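A single protein chain has been removed from this complex, and every other one stays in its place.
Coming up: chain A.
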């Protein structure tokens, strides 16, 4: 055995495209390449776990297709219906509460998933899988005699021992304390380098998704809103809803206007330069825009910094929250919208930022991201100012 790479040989993309109106509404499309980790993120009730169960064959939506490589695991469209049972899908699944068999030892739990291995080799290989997740010496323990982190590792070893075509992880870190979680996340990141199958991670923890995933798929009410790399998603959310689900601030309403200097985005009394997207809109069109906090540049008092000419905006400091080495700053502009960004606490001190102080910031034109107008005129973050 030695390597953790799937013995299945030809591993392909895992693609999911399913739809149903109810009872759990679903309209989701996503795919995950071998060796890639795709995180399904969304609030509770967004259908993440249902989609994972759909891949595993534990749930059958009304319409759609789930395939792994060339093989269709589930197909329900145009009068065709075919669904492989979970046993035939060759998936490794780690359940949220691990679902270890309580009457079997750690090794027996792993061995049970090795029906494809000749009987004589199972015991030795199961011990090897446990060693791979750093559980040597604990083979004879029952799940009730293991810690939360150890149980999670047994569940992972059991899932991998099946030598699956896809690894499915349902909130695998939610049942352990934070220190254990960090360690297990690190181990998963290391393990990933050794396996070349698609990995789907269901999580509601954005930080976890950002840290572990190559791709994130944002779900809301069973609908997949956007799939992309964490960087792309955080800089270019497709809609205000995606931005809100990704816990982005700095989402505002604006209007495309023509000025003597060219097209601008009107935001209150300010006319902002935008690097991309203004040309494709119509004059007078209202839309939603977003600016990543990293593209808000605070003007220093004593010396000018680069980019100060770009979209300078006057504002007053309305909130300062020190979170260790970083300080979260909220600025109120004249028409009431709030800009939020983080700076190093020492930089806040050096700039003598205090509540009520007047400051200038530049909104980098390259960072301004335009999105379709939101149905409501209020930016989603504004209610936070009431807190």
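As a convention for this text, contacts are C-beta pairs under 8 Å (C-beta built on N, C-alpha and C of every residue); 3 or more make two chains touch, one makes a residue touch a chain; residues count from 1.
Assume contacts and distances are computed from a predicted model.
One chain of the assembly is not displayed; among "Molybdenum transport system permease", "Carbon starvation protein", "SusC/RagA family TonB-linked outer membrane protein" or "(2Fe-2S)-binding protein", its UniProt protein name is "Molybdenum transport system permease".
When the full complex is taken into account, the listed residue touching the unshown chain is A:85, out of A:23, A:85, A:324 or A:356. The hidden chain makes contact, of the residues A:19, A:95 or A:341, with A:95.
From the set A:116, A:134, A:186 or A:335, the residue in touch with the chain omitted from the display is A:116, counting the whole complex. In the full complex, chain A makes contact with the omitted chain through residues 56-58, 85-87, 90-93, 95, 97, 99-104, 112-113, 115-116, 142-145, 158-159, 162.
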